[in-house]
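Removed: one protein chain of the complex. Kept in place: all other protein chains.
Naming follows writing order (A, B and C), and every chain is counted from residue 1.
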Amino acid sequence: MSIRTRRFFNQPRRAVQEMLEGYAAAHADIIRLSGALVVRAVPKPEGRVGLVIGNGSGHEPAMIGWVGEGLLDVNVPGPIFSSPGPGGILEGIAAADRGGGVLLLVSSHTGDIMNASLAVAEAEDEGIDGVEMVVLYDDVASAPKDRSTERRGGAGLFFVWKIVGALAERGGALPACAEMARRVRDNTRSLSAALGTVAHPISGQPLGDPEDTSVSVGMGVHGEPGTRLGEEAGADDISEMMIGRLVDDAEPGPGARVGLLLNNAGSLTLMELSILYRGARAALADRGIEVVRSWIGPYATTLDQAGFAFALCSMDDEMLDLYDAPARGAGFTM
Amino acid sequence: MSIRTRRFFNQPRRAVQEMLEGYAAAHADIIRLSGALVVRAVPKPEGRVGLVIGNGSGHEPAMIGWVGEGLLDVNVPGPIFSSPGPGGILEGIAAADRGGGVLLLVSSHTGDIMNASLAVAEAEDEGIDGVEMVVLYDDVASAPKDRSTERRGGAGLFFVWKIVGALAERGGALPACAEMARRVRDNTRSLSAALGTVAHPISGQPLGDPEDTSVSVGMGVHGEPGTRLGEEAGADDISEMMIGRLVDDAEPGPGARVGLLLNNAGSLTLMELSILYRGARAALADRGIEVVRSWIGPYATTLDQAGFAFALCSMDDEMLDLYDAPARGAGFTM
Amino acid sequence: MAVTSMDRSLAARMIVSASRRVAEHQDELSRLDAVAGDGDHGVNMAEALAEAGRRIGGQDDRGAAGVFRTTGGAFHETVGGAAGALFGAFFGAAAGRLSGIAEPDASDFVAALGKGTARVMRLGRAEPGHKTMLDALAPAVEGAGAALEAGEALAGVMSAAARAARRGAVSTAGMPPKAGRARYAPDRSLGYQDPGATTVALIFEAWADEMNREEADR
Partner (left out) sequence: MAVTSMDRSLAARMIVSASRRVAEHQDELSRLDAVAGDGDHGVNMAEALAEAGRRIGGQDDRGAAGVFRTTGGAFHETVGGAAGALFGAFFGAAAGRLSGIAEPDASDFVAALGKGTARVMRLGRAEPGHKTMLDALAPAVEGAGAALEAGEALAGVMSAAARAARRGAVSTAGMPPKAGRARYAPDRSLGYQDPGATTVALIFEAWADEMNREEADR
C-alpha cells in the first residue's frame, strides 16, 4: 500500500556518498567528512573519551545527525542497512581517540557486532589502547526478557547516545562511560509498529508484502517483519497495547520517572505521532508512571517506512541531569 | 505509487483535535491549548506586537511547532487543509493582543485570505485596534513574476515567521513588523516538486493520480497538482532546474547572500533531501550566489507527500541578524 | 395551494433538505475538488450543513432570517476554507436582508439571494465566468428574478432558480478556472464541473423539491 518505487537520487549506488556530502555541506559548523567518516567540526578536548558508532545508512538522522558536542565524536556510515566493515570502524576508532580511550557503541545486529569485534581485534593488533565496546539492545519484540542479551537495537538507543554523550563531554572516564552505557541500556525498552513496507533502494526488494494493510508490531529497524495486528485497531488501542508490553517488560518501580521517546520510522505524519503520543501518555498515567521527558520525531528511521517506535527509559537523577545537558548535532540540538 | 490508505488515527474527524492535545502535552514547556488555539506557555511581555497565523492542519510542524519565543504568539489551527473560519481567527487576534498591536500573517490562499479579512473586519467592529494583516506569497509556479501578488504561499514563508518573529520579540513596533514581513516576502521565492500524491484523510480523495510515477513540479501545499517532469530526471537535474527558476525569478544582485531552505513535504528521506541539497548548492555556486544559512527538514508538510520545496531568501545584514536570533518553538529551535 | 411566505419552520426544512442532498453527493463533490483542488469540498459542505441543522434544531424562533444567520455561522465556524467563508457570507448577507421580516415573501427571498450573491462577489473578488460557485449563484438569482416578475410564488421561483443553477454548474465544466485553488493548474479541471457551483445547484434543487412538496401538502 505504501511503497515508493522512485526516489530523488542520481544513482542508488552513489546515494550514501552524495548524502554525506550534502549533509556535511549543510552543517559545516557541526560536522565534516574525513574520508568515509563523519567527524565533529570541532574535536573534543584532549583526554576525553571518544564515542564512536558504526552503522548502516538509511536511518537518518541517525547517526549522521548525532555527531557533535555532547553527542558522538565519530560516525562510521556503512552502506544502506549494512554495518561498515572492520576497516572503516578501525579508522573511526583512530579518529575518535583523544587520549582518553574510545567507547564503541554497537547496536545489536549480527553484522554490526561481528564487524565491530573484528575492528576491536585489529585495534589491539595495531596497539591502540583503551578501546571498549558496548553492545546495545532494547527491542522487546526480538527476544523474551530472560534472553534480553539476544535482543536487537532499536530507537531506544537514543537515550544511551544522549546520556553517555553528555558524560563523555564532561570528562567521564572510559570505565564510567561504558558502565553508564550499560546502565541506560538496561533501563531502556522499545517496541515498533508499522504499516506497509519499504524497498531496499538498490536491490529494489520490498521487505514485506506491499499490499498488506495490517499494522505489524515488532518490526526491525531495517524493515524486518513483525507480527500482524487486527484491521480494526485504532491509534489508542495500539498505544495502549504497546506501552503495556513495554511496562510489563521493564517493570519500573512505583513512582518511576521515565523518558518517553516516540520515533518516527520515516513517513508518519506529526498528526499521527501526536495522536499516538496522546494515547501513550494516557496508558502510562493509567499505570501510575510519570513521564518526565518526551521526544517525538525521527530518531532512527527506516527510509520512509510508515511506522514508529515507543521507547521508555527509567531515569534516576544522575541520568536525568546528563539527559538535560546541552547537545549540538546536525540532527538533534538541546 | 505512494499513497497510504491507512493512518494511525482513532477517527479521522477527531484527528486534528487529538493531535493538538498530544502535541501540547508533549511540549507543555513551550505551548498550551487555549480552547481551539495554540498559544505560548509563557506569553510575550506586555506592549509587544502579537503575531498570529490561522492555517489549515496537515502541514505539521507548521504552524503548531512555530509558536514560541522568537516565533509566533498564536496559531489558529483549522481543519485539515482548510483555513479556520473568521470566528477562530478573531479569537486568535484577541489572544495575541499584548497591547502593542497584532500582526496577522496570512499565507496566500483564497480561503485563508477571505477568512482572515472577515476576522479583521470583525475585530474592527469589536473595537480591537491595531490589527494589521500581511498576505504572504512565494511560490513562483503559481503566477508569473509580473503578477507576483497572485502567487500562493509556500514553504518560503518560514523566513518571514523567523525574521519577523525575532523583530517582534525584540520590541519592533507594528508598522516595522508589517514592513519587515513584506520585505522578507519580497525577497523570498519557493518552488516545490513531488512524486505521487496524498489523499485527504477524511474524504479519502487522492489529489492526483496515485499511479503516476513522474515527478511533478510546482505542486501546492495542499497537494494541488503541478506540471510533470520527464521520467529520466535525476536529483541533480531537478535541483539545477528548480534553483535556476528561482534565481531567474528573484534576480539576486551580484554578491547576493541567500538563505536556502529545503522543505520536506512529508516523507522524503533525509538521504534524498541531502542529495537534493548538494545539487542545489552546486547550482547556486555556478551562479555565483553565496549560501549563508541552510535549513533542511520538514517545515510546512503536506501530510506524507513524497516531495520537497526549495526556498531562497536574499538577506541583508539586518535580516540575517534577526534570522540568527534565538527561537524556541516545539518544532523549531535555534 | 401556493406557498406565499417562508416561515421559520419552512426555512429550517430547507436547510435540512439541503443538508441531506449535499451529504448524498458528498463523495462526488470531494472528487471534483480533488481534480485540481484539495479534495475536501464535499466533506466541508456536508459538515457545515449538518452542523447548521443541529444548531437550528436547538434554536428558539427568530424566523427565516434567524435560520439563515445560524446557517452562515455554522459555515464560518465549522469548515473555514474558501467555501466556508463564501457560503457563510452568502447566508449571512441573505439573513441580513430578511431580518425583521416576520414572514418574507418571494420578492424578499429573491432580494436576499441577490444580497448573498453580491457579498460572495465582494469577498471572493471573483465574477461569473471564473469557474466558481458564482457561475451557479448568479444565474439562479437571475432565474428567480425572472420567475418573480412572471408572477410565480415561492415554489415557482425556486424551481426556476434550481434549473438556472444546474445549467450554470454544468456550464463550468467548459470553463478555465480563474479563481480558487483550481486556477494554479488551469488545464486539470477542464471538462470537470466546479465543486462549489455543483453544491449551489444541489442546494437549490433540494429547496425547489422542498417547496413543491410543501405546495402539494397544503
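Keep in mind that, in the parts below, a residue touches a chain if its C-beta (ideal position, glycine included) is under 8 Å from a C-beta of that chain, and two chains touch if they have at least 3 such contacts.
These numbers come from a predicted model, not from an experiment.
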| item | value |
| --- | --- |
| Omitted chain - touching chains that are shown | A |
| Contact partner of the left-out chain, one of A:Leu51, A:Ala123 or A:Leu207 | A:Leu207 |
| Touching the absent chain when the full complex is considered, from A:Gly85, A:Gly130, A:Gly171 or A:Gly234 | A:Gly85 |
| Contact partner of the left-out chain, one of A:Gly56, A:Gly165 or A:Gly279 | A:Gly56 |
| For subunit A, residues in touch with the removed chain | 54, 56, 78-88, 109-111, 114-115, 117-118, 141-142, 152, 199-200, 202-208, 218, 220, 222-226 |
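Please note the rule applied: only the chains that are shown with their structure count from here on.
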| item | value |
| --- | --- |
| Chain contact topology (line, ring, star, complete or other) | line |
| Chain with minimal offset from the mean of all protein Cα atoms | B |
| Centre-to-centre distance between subunit B and subunit A (centres being mean Cα positions), rounded to whole Å | 30 |
| Gap in Å, rounded to a whole number, between the CA centres of subunit C and subunit B | 33 |
